[in-house]
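Encoded as structure tokens, here's the structure I'll be asking about.
All protein chains but one are shown at their positions in the complex.
== subunit A ==
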Amino acid sequence: MRFFLLVLFLSVTALVPARAGELQDLLQIHAEEVAKPSRRSVGMLLDDLVASGLPQVPRFLERWAGREVWQGPEGAFVFAEEDGDSLILEDIDDGTTQTVPDDGYTQLRPNGGVRRVIGSALVQFQLADPEISRRMAAVESIARRPAADQLAPLLASIEDEPDPALKVRKTQLANFLTARFGETAEARIAAISSLSSDTSVEARSVLNQILSRDEGVAPSEPEGNIAQILDPMLAPAAYYAQLVDAGFAPMQTTPAMIRAALEANIDGGTVGGVPLAQLNTDAARERAYAALAREGLAPPLVIVETRDHALGAYVFYELYDEKDPAITDAAAAALASVESRVALEQAADLALDGLSLASIYFLAAIGLAITFGVMGVINMAHGEFIMMGAYTGYVVQLFIPDYTLSIIVALPLAFAVTFGAGVTMERLVIRHLYHRPLETLLATFGISIALQQLAKNIFGTQARPLTSPDWLDGAWVISDVIQISYIRIAIFVLALLFLALILCVLKRTRLGLEVRAVTQNPGMAASMGINPDRINMLTFGLGSGVAGIAGVAIGLYAKVTSEMGADYIVQSFMTVVVGGVGNVWGTLAGASMIGFLQKGIEWMNPSNTLAAQTYMILFIILFIQFRPKGIVALKGRAAAD
């Protein structure tokens, strides 16, 4: 189809060859206007040029606006390019070139206003240009600076647009333009109503521009399309300032003005009859100032009562720029409907954010849930295992420059490193403290500060980058409101994988069976031939290894520092405790709850993430009061301490 159109186009241009002098003749008829165009009258000339249908016209208009058209000594117009003292001339009609001295030639310099008029006349040619990139550029330039006179050429060009995507875009843009500049009110209202399901930023800005309004103040209600009448008592100071600006009232007397006036009029130890020493209250100062004002030494005193009285005497209003109330009503209705859709999409976006935060918390906490939940052992160094995993990723990237490959290597390596660290720690320390849980907490805390400082000594205090592969850059954009970065999707997928993996290990393997047996009753498990020591060691290693992988994932979107583990440790404990100890599903529930809750609180108070965290922790403290065993509580003997 496109090819066919192209052939058609070429054949048409071939059938109508540029006959010599045709445009030149036309220009000579309007010679005066071409040489010295004015913004108001150039329109007629342009109409004639466009009506002539000559193929040379667009090129002429472009170069005219670009100040590349000169007038020769005999009055003929030529394209010309300066080359030192001489000019390279090009014939307007047949394109033949020659070089001549510049004597007698004058450059045409249409002013900015004229160039804009030429530009909009050019748009219709550009919109139908055979080159798709030029058509696109023309469409985007209209989108950037919409104007009333672009509507007709845009509408005219839609029909013959060969590119389907561009055609859609043109139709959309034409709709926007119709909404703002359409000929009839009916056409505009129809266009406006069609925007009520469009949540793009562009559509919203079109509606907002139709609804643009001016504030004003007048002694009585004004004529026109009134948006709303404002209540000045909501912000008396600001509205009074408006009144003062409009010249309806004198400035309000501020304490600083009173003070300045008093200081300027000290008369032998008194001001306005009040002794200086008594001027340490506002009442005394106002009395003295009022006395000064009576003598004409200061502007009249305007205090709060005077101000409020003045405010009551005037009408404060907002007036739509658009005169037709039917149109503004339609736009307001459309905007309301758009905004409710936007609110829905924002809720969806918020839910996605919450989901991604929840998966991060899940990843950070699942290892802890295994060690703390299944074994009843508190591991304060869990955060440092996360850090260790992230640093492993960083070190791997030092050796393997390919980011995709390095991540693939880093994930199992991080698992191995932290698995080893976990097993070592279990063998050396935790094994001896199984019956003293509070002391495990303290001993692992000692390990945590030692590891943290060690990392600081090795890697320094500045943050180290863990770069994600290119294919994880960017975001999945669903609409102008909903978007989510690929890294977060990857973390979500990773969290799902881990959930499945850990459930599988615990429920479907021999190791999982033994772990569950040891969790429920170590003595009985031992008499069944299970070695609890070995199981504890492996469980601890598994939990630590998962923390290492979580570290790589977290390091991808946050910086790797020696303190990164400490940032997650409290949240991870909260997740495990809120979810319910000893249960993978509980951790999932806890992570979801905390993730969504935190995003929700941040949404209510977006300026202050610290406050969001504070409120969330307070909420968790309260939550634990009511469900001390967490969301998913174990029942029966396994729940006993």
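By our rule, contacts are C-beta pairs under 8 Å (C-beta built on N, C-alpha and C of every residue); 3 or more make two chains touch, one makes a residue touch a chain; residues count from 1.
Please note the rule applied: contacts and distances are computed from a predicted model.
*Asks:* Out of "Urea ABC transporter permease subunit UrtC", "Benzoylsuccinyl-CoA thiolase", "Aldehyde dehydrogenase family protein" or "ATP synthase epsilon chain", what name does the UniProt record list for the absent chain?
*Replies:* The chain we cannot see is recorded in UniProt as "Urea ABC transporter permease subunit UrtC".
*Asks:* With the missing chain put back, one of A:T254, A:N531 or A:N608 would touch it. Which one?
*Replies:* Among A:T254, A:N531 or A:N608, only A:N608 touches the chain that is not shown.
*Asks:* For the chain that's not shown, point to the residue among A:F445, A:Y486 or A:F596 touching it.
*Replies:* Selected residue, touching the omitted chain: A:F445.
*Asks:* So which bits of subunit A touch the chain we can't see?
*Replies:* Touching the missing chain: residues 255, 259, 262-263, 266, 271, 276-277, 279-282, 285, 372, 378, 429, 432-433, 436-439, 441-443, 445-454, 456-457, 566, 570, 573-574, 577, 608, 610-611, 613-614, 617-618, 620-622, 624-626, 628, 641.
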